[in-house]
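As you look at this complex, bear in mind that one protein chain is not there, while each of the others sits in place.
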């Protein structure tokens, strides 16, 4: 049969004359003759890049007559594959330009192809495009294949529509590469392809300013079986690559060991996020321990991302660190973080980020923020040593590491945990981090016995205890002035991560001295105005009006000021001491040698003083309280009365006040 | 005559040997001979891209001898047009390289050109460049002409000097295209060409990452007549394209109908701004109604701009939404907006923006800001339902839509108006916006009868009244935490504009519950501390000290807190009620059932209490007052006294407090 053919040539250069007519099928009453065709056999349209290796004797192809000779007709399967249909294999006559279906019946040694015309009812025959079977190239090998046509297989991790091409970032087990496909300026190419689809990209890797990019010739979604093979291969490769490094802990410590499986899980989630092209946002408490936790983690993730992407601009946008003043995730922060993430998704086709909460994020106060994130399927992990509300936050988290969940306490600081976390992500950091757990421990007043080992470890690395304390003070001081700025470059130097050691020391000595001078000035001002009572239980209670008698809006802030007054009092008079720094509508508490339960006290005050608007909490013996300015006297009087009813206990002390210093 | 000729070749490739000598004219005493030349005939310099179609028998051309033969000389008009001057048409001898003026005397069928040398006194003959008469291509058709030389005509809407080329954005009736002209790195090309000039650009459209760009071969300003034709054609096309869509209003409502001509005018101004390449800045009140007004308008303008520019990066920079906490345009905001706009003008050659004020901008308090903008010829339009001062702002505005100007009142909210405005700009949005007027009305407590229709419309679209109220509360809550951030992506989801419906519902239920919980907490705290008096007129007066007895710096803020206390009081005791929430130097007023005139009361207090620094205002029965902290008691006492003198009127109530809640 002769097929009536349309004209035209598609953007992809396929043999579309053939395609477009979809083989206007012969009427059912025409008998097939000469060549037997099994109904259901696929008819292939041959793409122009196909070679003889891509076709096979016995298969059916769409073809177009390009020449008529005495002994038959010459046909093109594509611009590069042609052959003869001998007259013996024809049952009617054709003219140049006619379309027909042929079966390949012979490939001669000299390369000539021989076909037979077949008469098919196309409603019985699916048509498919036969593409050149490029060998699949690994993304990590593209640099060597620049300028050649290659094929890669993987899944799509990001789709960005530019004013020109659509850029698909395609990932295989070895890396991720941007693939630029142009339909028309600003028009989405391959609109059916979505994030997470498995695709096969044929194109030419070219060097661009930002690295290697594939100029796409074709992008297709493999069929079920092939796609599954890609997915499972990819999953295996990614699982393998996401696995944390098996590093020995810096010191032997049972308390920390119980947390290592959880940290490994967090490391896996984070490495996998990097491999998935998912941005990571580290929200951390802006104090010494919080920085000892977040800086190494950020560094480790950046190093890993640089190895995966080979593109510094990607790393920079992928990992961001966001300091929080409060020890929980404030609504104000989450609406902004979320909106920013949504903007990146819309404008740059980024996935929603992975949120990692450090030294932060364990309590009921975080729930509204987490719930909001949950609406957008944002994964969240927490590493923290503040007293947790696991029932409240647990269901909302992908991972939660907290010493209290393992029967340990605040003495295992977040910084100690995250140094191990960072090493699981990038073990090469080990040597740079040996002093960091000690800084974290001193900053958060960890009374762990392991502190001796950490101090020794730091000592071996060249940091004596005085210097470590100074680092903590300098970090605190810098964090205060940096406010919501991550201060990346400055704090890296302060914590001595990969910078100039001499400058680190000069800078620490400078800022620690400034911090000390400001603390001294604050103590000079405040100590004269403290009021001291002996409570019913014999504890010394020191009160200071921070609004009237402290320097405000400067370092040290109210929480730290209260802590310093407390420390001075304990040093002078010994335990038991309770110190209360108060402003118009808040009070900060520190205690040593008294068995307080501040969360319970707050609950009682809330109940006993309706309308006083009491809220707050914290650790058992250290915390903060908010109340209505108009009820300050009432609240403070009742608070002090309650504090005087507590038992004395010389084991208890004002450590881990990290969350309440500001 | 033989012309003495210089050497050289211009960047444009014109026959400049000829040009540069400007035909050193023969001495006046030399007689013309053989060929008669009418004085004043133009001598053309032929550009290299000219073809035979561009020259005409009888015209004069500058030429250069490129060969001498026995029977005459061969001459070049350009690198691509040559011909013979037969010896019979020569009256002196020439050598290769000599310049002369010739007349085209014959075009043979075989393509040969025959010229005659003419002897001209150039002071009598203007010279002009003859360029190839490219057919003018529409900007919207450039994509199809990539790689070919084309000509476009239009006006210049932006000129950006890069470190490389100068980029002129040229607009015709069909679109706008960047045209890159290179003089030298960072040097302004065609320095005489300014914004708004009509130009003809010859060049090659190429695809760039950001879309189509023309690489300029030449850019010229057509002469008067041609320019006028372009201008009037362009003006007609733009006027046509700027015209708003003629959409039927969502509901039948006379009050809104009176505003539709004005809204059409604003739609025209906005569409024209987009067509003119002028950025649009939407300053809106950051509350529920303000967002119901500004989000649809932003979306409609973005859709329109995308159709005009085909370049997402342009759209993104062109339309920006800026929330304002105050219900007027603060000096702080205008100096920043203005400076930002001036920076964009200087750095990116952008026009000054069009300012659209929504739910905002009708009062005398806006005048200083408007006057400042006026210095820079910044156009401003207002759509608002706050009580206007048309005498003050009218002369400064390009358009002012406000129900009070048409004898209507606040019940026609800005959101209701702007849904119609958005539909006039992009009618395809209609289906997405059917619930928005109801949200706007509920948020601003519109008592319009049309609310029934709007609620029904929303109901049909799947939003029941409870959910609409929740949307309003959630918008308010999110706006509070977003502060000066436009929160684009989050609030689109909250208002359910084009996002995921399920997520919208989850998110609304989450945030509305948070808002409700916070309101409850605030009421629990404050209600115990209200002081209640019966005023002389029998109204119940409720006072609350917000500084001492309300949670501060959290949601709900003072204005909303006062409103909630008021609502609760009315619900419990019925009208008449006046509620006053006060801080150290301000008071917020809400009333129901009392015929207040707060603006007049403020004026009286200002006069009666000199030195108390009283200012403020608002609606008749709802408003806010500022005063000196040191005079609070005096001001409040006198205020309450005056409130007690007002007549009761059960028709009046605390609606439309949008401007005073924060």
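Per-chain numbering from 1; labels A and B assigned in written order.
Assume a residue touches a chain if its C-beta (ideal position, glycine included) is under 8 Å from a C-beta of that chain, and two chains touch if they have at least 3 such contacts.
The structure presented is a predicted model; accordingly, all values stated were derived computationally and were not measured.
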item: Residue of A:482, A:609 or A:629 touching the missing chain in the full complex; value: A:482
item: Option from B:372, B:430 or B:603 whose C-beta touches the chain left out; value: B:372
item: Residue, one of B:67, B:191, B:261 or B:343, that touches the chain absent here; value: B:343
item: Selected residue (touches chain absent from view) among A:54, A:119, A:311 or A:337; value: A:311
item: Per the touch definition above, residue among B:99, B:114 or B:165 touching the missing chain; value: B:165
item: Touch list for chain A against the chain that is not drawn; value: 143, 207-212, 310-314, 316, 478, 481-483, 485, 487-490, 493, 503, 506-507, 510-511, 514, 524-525, 527-529, 545, 547-552, 555
item: For chain B, the residues touching the chain missing from this view; value: 161-165, 182, 184-186, 331-332, 335-336, 338-339, 342-343, 345-347, 368, 371-372, 375-376, 585, 610-613, 626, 628-631
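Definition applied: only the chains that are shown with their structure count from here on.
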item: C-alpha-based rotation, chain A on chain B, 0 to 180 degrees, nearest 5; value: 120
